[in-house]
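Every protein chain of the complex appears in place save one, which is left out.
Per-chain numbering from 1; labels A, B and C assigned in written order.
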Amino acid sequence: VDRVISIDEMRLHARRRLPRAVFDAIDGGAGDELTMRDNRDAFRRIRLRPRALADVSQRDVSTTVLGVPISMPLMLAPCGMARMADSGAEISAAKAAVRAGTIFAVSGAASYSLEEVASVGPNALWYQLYLPPNRADAEQLVGAAARANYRVLCVTVDSPVAPKRERDFRNGLTIPLRVSAKMLLAGVSKPGWTRDFLFGRLGRSDEFGFYRSWSGYQRLATTISGFMPVTMDDIHWLRDRWHGKLVVKGVQRGDECRALTDAGVDGLVVSNHGGRNLDGARASIDVLPEVVAAADGRAEVFVDGGIRRGADVLKALALGARACLVGRPYMYGLAAAGESGVDQVLRIFSNEIDNAAALLGCSRIQDLEASFIDVETRTEPLRHSG
Amino acid sequence: VDRVISIDEMRLHARRRLPRAVFDAIDGGAGDELTMRDNRDAFRRIRLRPRALADVSQRDVSTTVLGVPISMPLMLAPCGMARMADSGAEISAAKAAVRAGTIFAVSGAASYSLEEVASVGPNALWYQLYLPPNRADAEQLVGAAARANYRVLCVTVDSPVAPKRERDFRNGLTIPLRVSAKMLLAGVSKPGWTRDFLFGRLGRSDEFGFYRSWSGYQRLATTISGFMPVTMDDIHWLRDRWHGKLVVKGVQRGDECRALTDAGVDGLVVSNHGGRNLDGARASIDVLPEVVAAADGRAEVFVDGGIRRGADVLKALALGARACLVGRPYMYGLAAAGESGVDQVLRIFSNEIDNAAALLGCSRIQDLEASFIDVETRTEPLRHSG
Amino acid sequence: VDRVISIDEMRLHARRRLPRAVFDAIDGGAGDELTMRDNRDAFRRIRLRPRALADVSQRDVSTTVLGVPISMPLMLAPCGMARMADSGAEISAAKAAVRAGTIFAVSGAASYSLEEVASVGPNALWYQLYLPPNRADAEQLVGAAARANYRVLCVTVDSPVAPKRERDFRNGLTIPLRVSAKMLLAGVSKPGWTRDFLFGRLGRSDEFGFYRSWSGYQRLATTISGFMPVTMDDIHWLRDRWHGKLVVKGVQRGDECRALTDAGVDGLVVSNHGGRNLDGARASIDVLPEVVAAADGRAEVFVDGGIRRGADVLKALALGARACLVGRPYMYGLAAAGESGVDQVLRIFSNEIDNAAALLGCSRIQDLEASFIDVETRTEPLRHSG
Partner (left out) sequence: VDRVISIDEMRLHARRRLPRAVFDAIDGGAGDELTMRDNRDAFRRIRLRPRALADVSQRDVSTTVLGVPISMPLMLAPCGMARMADSGAEISAAKAAVRAGTIFAVSGAASYSLEEVASVGPNALWYQLYLPPNRADAEQLVGAAARANYRVLCVTVDSPVAPKRERDFRNGLTIPLRVSAKMLLAGVSKPGWTRDFLFGRLGRSDEFGFYRSWSGYQRLATTISGFMPVTMDDIHWLRDRWHGKLVVKGVQRGDECRALTDAGVDGLVVSNHGGRNLDGARASIDVLPEVVAAADGRAEVFVDGGIRRGADVLKALALGARACLVGRPYMYGLAAAGESGVDQVLRIFSNEIDNAAALLGCSRIQDLEASFIDVETRTEPLRHSG
């Protein structure tokens, strides 16, 4: 896995190691996967304008995120289902992030408890909250995160209802995974994954039956995943109770930002949930500029969705993002080789960010601004690697 | 069929059950099928701009169409040839529409008589008129529709002559279907369809010979299908005789709308006949905005063509449509599994409309307006599923 | 061949009947064939805006070209090498054109003498001139055309040098065709063509050796095909000597038109020689508007290149063309079935022009104007049928 050279190649390794249903649950998106693909194509539509004569012999790609220094402007996004990819799950991802000097955002649907993950090193962690419908439950959850010393609470606001991820439905996926006869059969050809899934370290796990219809799947998914609308009232309620930094994830319009910054939100994540929720939504990098303009310096702006190359990170920064988050890339690493797979993914990004910054003629990533990119020229869409 | 998750999947089921010639007659379009494909691609070029912080815990996707309440902003468009897909034909479609709480528009070229279909429940029905060339015939037909208690008359104005549907010509299709040796042979591999076609409930049926040349086909098609220009004179004549709501279907330019609303037309359907008439015409969703502007609130505006997802319906509403109509989708359902296939198609749409509205942050579909979409960003064209 | 329904289908018939080298000589273009493909794609980028409420029960698609009435706004363009496709060559094409009530432009590189072709019916003929370098030769040629009663002289100005048609070079094509061992071998699988080529009626024919290098091919081609620059001096010289109508073919810029109309030129053909000369040149339909504007009504403007459908003809007329010319389409017909193939091609166009005009809501093609089209909306490029 140390010789894996790109995120796309890591994806192929993950695909080889995982049963189809599990790979699809990580790799897939909602509906026709238009937004999922466009997330990536949109980055490709943006061209770079390198400065040839910059002195880039000394380079610095470190930055700070909400006051916390990180080694590069890239963090690990919250992803549920990590236990499906590898039994190390959030623990492995957190360790790799700490080792690389960056931040890991723990999913509210993590396999390990928030306390277990926090033990890896809370300074480098965000806690991502799916707001429970019941205020008492919410208060308890927020309190637990505070007690575990999480300094950043990240509330996801783009998941009011369960989305339509058709690959999962076709694969008969249950959340969390239950071992069915079909699975066992599939496992025969994927022995590495099967062994780890059956006998690896176990995270917290609930039991669910199969669903046999789409609406059944939705009811179920809603119950277990806490899909729930989050309103401004909820943001105010949270702001009153949470004394650390507050980040709102899932912003896709500039005109909602003012109310959020007025409410004391510290960070905004431009995200369409990796194209996994509303198919047809704009690519996140296409949304970024209007959110940056609306935030007007009163909140740090982050972005996820479609980032597969170091140059993508630089494009986001040139458009005003403070840092990027990636989800699928580290899940591929986790699936391909556990903790060392995540290490390699972070190494690839770190290497590519530094390399692209140098070739772009930018010795400090803070210097990135709009003149480094060209959003007008058109290019062909990506032919996806399959 | 209850597990069919999308319209595209239903299409594949229909293709499996139908003889090629019948499937093509439903699935195909005119000429090079440019407009047919563009109908769909044009929806994909429109992106959604979800509001993250809306309270969508209570949602309402019902609306009214010309004063009649319907459960969702989607109706079944008039389609000829339904008897080819399934012997239940218009009766099955009407029952499914009634059950789903929406409207079915009976084709003027239906297999069952307008009285038979009306017996299902006239409140939920439109009668689509191909205006007979002879005023006496026209008067008789309009009178029959009134006596059968249809409340909406929908006159189609985009079919002055028989179009060039090349798949039909290549397949040697006759309208209505006649059982030829070739058909019987094809039927061997499609026993389900063959049995139903030969022994299923029979709608009204006329006999026609084969055509052996393109111009012969055209003469024939003109005779049987009532292809005929409709002019403003005809609209005035109809308006004088029809005391229910009057809808004109097939509008493709804004500059024709004023005369129609001045003439007392209640509704306009933006339609290029699903790309089945003039190949090269604009995608219907691209035409919608100029018709909405021209109607200026004096008529309700509907649209059909290329709608395969709930999100497509929301895009149309955000651009000013009152509701959408779908043709091929329910024909696929009818072909795949008769009445229950249409039920499932309506369930899919209802589910997707509700789901997309929630994810879009829109709790009442009446609130949809232009800020929910972005028509500028470009995406790649659809690769059709074959 | 009477059942062939489209030009694309006729092309497949031609491909089946011809040896590869001959088919390629007709079907191919210069360089990477970018312009050849774009000629067609550009028509597809133009959308139609049908009027729904026009009375099209009576339709008239006839027009006049330089004062001569023709049955439809489509003529047969001058094509060299017709003898390769079928021994009837120009005689067959001329007869078919006369029968269809339209005009055939005889190539200056025709297989039959201009007198032989003229005997078919000079009113329906143009003579296309490749201007000989020598004034005496030119004078003789112009005189011969006048004596043969041609009423329109069409001088081609886009062929100053031999172009780079790579398929021809790769196929070892000689002009005119010489029977080589390789050809005889290829002929075994194409007996219909071989018999006609060897024993069919013979047109005028010169003998040339094979060429073995690209520059040798060019020298040869220049010699035989009269590739030669044509300047304004030549146009003035011709205008002084030719007392019929004078047409200049190969205009690709508006800023050259004023000098031509001032010089008394009666017609301008916007053409890039079907993408067979300068690869990379604009699609001819993209050039048309600026030439129409520059001609300013002082000359009739025609266009060729990429026209495969009746709707393409209507698009050209809506942009200001008086009529269109087609080359490959009738060459396909000629290759597929000789004279009756050309008949069928003309029937297809006539039928499609009438059909599309009706569906477009245009009862007289003279009424076509810019509001019938939309040049802005983008569509996907054509996937060529191979």
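Basically, contacts are C-beta pairs under 8 Å (C-beta built on N, C-alpha and C of every residue); 3 or more make two chains touch, one makes a residue touch a chain.
Note that this is a predicted model, so its numbers are computed, not measured.
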Please work out which displayed chains the absent chain touches and list them by label.
-> A, C
Residue touching the undisplayed chain, where the options are C:S189, C:T231 or C:S371 | C:T231
The one of C:D24, C:D158 or C:D266 in touch with the missing chain is C:D158
List the chain C residues touching the unshown chain?
-> 31-32, 34, 37-38, 41-42, 157-158, 160-164, 166, 169-170, 212-215, 218, 228-232, 235, 248, 250-253, 255-256, 259-260, 272, 277-283, 286, 378, 381
Tell me, which residues in chain A touch the chain that this view leaves out?
-> 2-3, 5-6, 44, 46-57, 309, 311, 315, 351-352, 355-356, 358-361, 371, 374, 377-380, 382
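The rule is short, and it goes like this: only the chains that are shown with their structure count from here on.
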Select the chain whose centre, defined as the mean of its C-alpha atoms, is least distant from the mean of all protein C-alpha atoms.
-> B
Chain-centre distance (mean CA atoms) for chain A and chain B, in whole Å, is 41
Centroid distance [mean C-alpha coordinates] between chain C and chain A, Å | 58
The positions of chain B in contact with two or more other chains are 378
